[in-house]
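First the structure, then my questions, so here it is.
Removed: one protein chain of the complex. Kept in place: all other protein chains.
Now for subunit A:
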Amino acid sequence: MTSNSFARFEKWLDLMKKKDLEATQKKKKQRTNIPPIRKNNDKFNLKKQTNTTKTEKKQKNDKSNKQKIENFTVPTVEEILSTSSEEEEITVKKEPEKKKRISSYDYDGWDKLIYEEKKKKQLIDEALEHKAKGNKCYGSKKWKEAITHYTKAISIYDGDHIFYSNRAACYLKIKMYKSAEEDCTRALQIDPKFIKAWFRRGLARKNLKNYRFAIKDFKKVLKLQPENQASVKEILAINKQIKQDNPLNTSQKTNSSKQTKAKAKPNTQRNAKTNNSNSKKIENERKQLEKIQEQLLGLNVTPLKNIKQKQVNKPQIQVIDKNENEDEKLKQNKKKKEKSSSLKTENKIINEKENKKVTTNKKTEQNYNNTKKNTNDQKTTANTTTTPNTKKTKTTPNNKTDKENPKKQQTSKVAQLKSIKVSIPSTSPKTFFEFEKIWRQFSQIQNEDTKLDSKNKYLEIINPQILPKIFQNSFSVEYFVEILQILQYRLKINKSPNESMKSNINKILYYISQIPRFSMAFMFLSRKEKQILTEIIAKTNVQKNQLYLKVRKLYKM
């Protein structure tokens, strides 16, 4: 079977061998009909080549040096590829746009020129007549008649951009957006600086829901004519529509950019760069729009909000010992990053006002990104004796006492800690950042019962469906273990749980299993923790419930 099926293929292979031999033995003919080097309008360059950086200059120098070497070594083979200088002259003559110098004795040439010019004029005049008719119809709102007139004009004379753009305007009125877009591109091919065509094409694309390119066109209008307010309005309108259509559009884009190809490349950091580039794109576009708004509209426009920068409801921490000069302490603590992590848990003495000042600044995000310890340092004011800041601070009554009696200090700290009450926020978190902040506050409470109690209450607020979105890629064994402890605690208190409670626990377990990297965390559980899991699942047995069965399967019970 196989030999027959490949018979034709093998015949062809034999043929190809013969041809191969012929090809190598053949003398290579020079190609005679190569057209000259193409000359194109280089106007469509977003980045102009004139901005040469140092690296480009170096490359140019290298090129020139190496060209000399290559030109020297390879004269014969290049002849095949390169044309002689004669053909290059032909290009110049054939260009009708440039004004040629016709010598005074070239009567034929003059005659031709005059004849061609006359013809052109006649054609253009005819076409302009039709265009005038079209304009009249446009004025009296007869769109389709206007289109017929404009098409006649185009059929007579091809090269006037105004005909195309006028026809595009008519198409826009009839809502034939695709043909409007095409007409605008043709107009722009003739005259790429014609503002009306860019604007109309933007409108057409907007209505075709091609938002990205529509914004590009409107930006081009602004480049050519910075005072154009209509285009700014259009850009804002488009942004609104994008948000209406897809409220999570930006987050989806960043997710899709993460799913790049896994090609074998020498630079493995490339994928990371693409992620950043996509998110940077969006941010840059927004920043540009903000600038435009401020310049042109002259109003204090509220900046477009990013989903990430939403304001967090901060927990209200009751103050027990008020210190007056804590502002200054905070500032000084921010500047010096200290590794007094053992004394982190001392003194959560912050007023509400100070909390707002600290957390609404951008520094919180930066510090969070830098080290996790810093968040605690912001909230806690490490006591003055333990830090070298004491010399700089303005003296307070507490400072003096602390310097004298460090031991008394520690006992007072412990007392303060025990008496701290952390209140639970009323709204559920929407990002991992929020969740972790609040979670960490709870974990600093020393009394275990209250810890678990407050964490439990916090968990109750969170809708379990959101859990995968909150955790995304930051799920770890520690959180898993903590959640299991909380659930255990819940069942301790309510020894005979309701059905609603059981279903709630089942839901939590189910949605935890949907978090990415769940399987990794599951593998790293110790025996004790798995025992806890089995207990929980056994206790929350709901008969004939699909969720329960799913949970059992997922946790392999």
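We take it that a contact is a pair of C-beta atoms (placed from the backbone, for glycine too) under 8 Å apart; a residue touches a chain by one contact, two chains touch by 3 or more; residues count from 1.
What we mean here is this: contacts and distances are computed from a predicted model.
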Per UniProt record, name of the chain withheld from view ["Transmembrane channel-like protein", "Wd repeat-containing protein", "Phospholipid-transporting ATPase" or "Pantothenate kinase 2"]: "Wd repeat-containing protein"
Looking at the full complex, which residue from A:Q189, A:N207, A:Q485 or A:S513 touches the chain that isn't shown here? A:Q189
Which candidate, A:D20, A:D158, A:E478 or A:E499, sits in contact with the chain we can't see? A:D20
Which residue numbers on subunit A touch the omitted chain? 1-2, 5-6, 8-10, 12-14, 16-17, 19-20, 22-24, 26, 28, 31, 33-47, 49, 55-56, 59-60, 62-63, 66-67, 70, 74, 77-78, 80-83, 178, 182, 185, 188-189, 192, 210, 212-213, 256, 259-264, 266, 274, 277-278, 280-281, 284
